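Dropping the structure in here first, questions after.
Heads up, one of the protein chains got dropped from this complex, but the rest are sitting where they should.
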Amino acid sequence: MSRPSLQTVGEAAFARCDRVSAELLALTYGTFVRQLLLDYEKVADVNAQLDAVGCNIGVRLVEDFLAKSKIAACNSFAHTADVIAKVAFKMFLGVTANVTSWSADRNTFSLLFDDNPLAEFTELPEQCPDLWYSNVLCGVIRGALEMLNMKVGCTFVRCKLRGHDTNEIRVSLHELLAEQPPQADD
Amino acid sequence: MAVYCFYLFDRTGTCLCYYEWNRSRSLQDASDDQKNMFGMLFALRNFSVKLSPDPAKGVPTFFVTDVYALHYFETPTGLRFVLITSHDCGSVDVTRHLTDIYAEVYVEYAIKNPLYVKGSKIDYELFLSKLDSYVRSLPCF
Partner (left out) sequence: MGLQYLFVINKAGSLIFDRRLSENAPQLSPNDCLHLASTFHGMQLLVQQLSPEPSDHGFGIVTLETESYVLQAYRPETGVQFFVTADLKTENLAAFLRDVYVIYADYVMKNPFYELDMPIKVDRWEAHLKRLVDKYNNRVNV
């Protein structure tokens, strides 16, 4: 029996998940970003807050992901990239991403995706050209991978809201954290 | 056939949950017992992986002694689920129940509870009662 492809696993996991209205998600997220812009005047601070919020989501979401998708541990960073793109993106956003632009040392890759349910009805105003609207996604990926002992940097490099042709997130592995033995109480 | 107790540890060794159904030897000191259990599991896991022809599949699923059976499941995020039963229940089927406890009890009632601080002891009635009723429904209980 051949192992099901990641695509199939992703679709099966997506089918098992509860659905929520896309409009409700887009509106809730949009209101949240607007409020952050009012609270923090600088756009760079808003980007940082979105990343931090995403990180808090990611550290919890990873458990839901592992429990529902039943994926076993990944044996390489490339495998991790494929799982994020084909299974995690599908399960939580309903879209699949493509993994491209690997660096020579195989420690950095890009996730490309066209559809983004968070930004379906959004148009960025002229006052915030530097805003990465969906930066929460970068935080989620970073938080989730940290729980799996991988320290990564994760940033948007292209966003359709900014006029680019597609959405691109660049993920870079900084270090693998080793398992710590329990502290001895002597 | 009986289920004695359940432990849940995170990767730092903190015992997030200890639940007891049946245990003749009462605990002198719960935190000592939990530290010893985590230490033993850590050593057991490394020992077991070292001896495995395939290190990716070397993590123990269960072991049996003359008196009890210990079933073990760990997640890639470092959570360790442990169920201690009587020795006649020792089987990989019981270990599979631990994956259900992860998906249906821990993720649903701890992780998705916004008031729960990750890495702290899970003291929520709903979580504990779901855990209790799930384990009581098992055929080995």
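Going in written order, the chains are labelled A and B, and every chain counts its residues from 1.
Convention: a residue touches a chain if its C-beta (ideal position, glycine included) is under 8 Å from a C-beta of that chain, and two chains touch if they have at least 3 such contacts.
It should be emphasised that the depicted structure is a prediction, and the values quoted were computed from it without experimental measurement.
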item	value
Among the chains presented, those that the missing one touches	B
Among B:68, B:81 or B:127, the residue in touch with the chain that has been omitted	B:68
Interface with the unshown chain - residue positions in subunit B	4-5, 22-25, 33, 36-37, 39-40, 43-44, 46-48, 50-55, 57-68, 70, 84, 86, 90, 92
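Following the convention adopted for this analysis, only the chains that are shown with their structure count from here on.
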item	value
Intercentroid distance (Cα basis), subunit B paired with subunit A, Å	30
Subunit B - residues contacting subunit A, complex	11-13, 35, 38-39, 42, 56, 75-79, 99, 102-103, 106-107, 111-112, 118
Residues of subunit A that touch subunit B when the two form their complex	59-60, 62-64, 66-68, 70, 73, 75, 147-149, 179-183, 185
